[in-house]
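Every protein chain but one is kept in place in this view of the complex.
The block that comes next holds chain A.
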C-alpha cells in the first residue's frame, strides 16, 4: 500500500511531542491538534516508541538541547525509531541536532549524526534570522506538497547548516530531499530523508502554510 493511501484515513494519527525540556512543546501540540492529530506531550519511552510520529522540537542552545535529549534517552529513541522506519520530525534546534555537530559560542558539541554536517553561526547583516522567509523546495517534495513557491515560513535562529555533505552514491538509495532558504547566505531549511523529516523554521508558528505542512507530515504517518 502506498503511504499516500492513508491521506484520507479518518483515524487520527497519534503523535508524541517529545518533552525533554528544550522545546516549545505546547505550540507544537496545539498546531498538530489543530490539523487533526491526537497529540501527547511526554518523554515516556514506550509511548515515544509506539507513536505513529515522533516530533522533536528544540529551542535554545545546541549543546544544552543535546544534553537534555540524552538525559531523556531521546537519542536512543530517535535511533531506534529510525532503524524501524518509524517517522520522526525535528523542528528548529530539533533539526540541528540531527547533524554531526554544532558550534555555538566557539563550543563544539556532538549531534545525533543522522546526517554529516556542521551547524554554524549564520553570516548575515542582521542575526538572529527572525521572521517570515521563502524557501526553495525540490519539485518532488512531500513536505511542501500543495504549497506555493512564494509561501513564507517563520524562522528564528542564529545558527544553520550551510553545506549539505551527504552524498548518496548507492544507486539503490534515494537521495534526501533538501530544501534551502537564504538569509545572508544559503542554508538548509528542511530535509526529507525516508522516515526522518526536519525543518529549520517553525511550522507550528507559520500560520496556514505551517498547518498545511504539518498535515503533509501527518499524511505519511
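Rule of thumb we're sticking to: a contact is a pair of C-beta atoms (placed from the backbone, for glycine too) under 8 Å apart; a residue touches a chain by one contact, two chains touch by 3 or more; residues count from 1.
Criterion: contacts and distances are computed from a predicted model.
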item: UniProt protein name of the chain not shown, from "Protein arginine kinase activator", "Branched-chain amino acid ABC transporter permease", "NADH-quinone oxidoreductase subunit M" or "Imidazole glycerol phosphate synthase subunit HisF"; value: "Imidazole glycerol phosphate synthase subunit HisF"
item: Which of A:101, A:129, A:162 or A:177 contacts the chain that the document leaves out; value: A:129
item: Identified contact with the non-displayed chain, of A:16, A:143, A:181 or A:218; value: A:181
item: Positions on chain A where the hidden chain makes contact; value: 24, 26-27, 30-31, 34, 59-61, 125-136, 152, 154-158, 181-183, 202, 204-207, 210-211
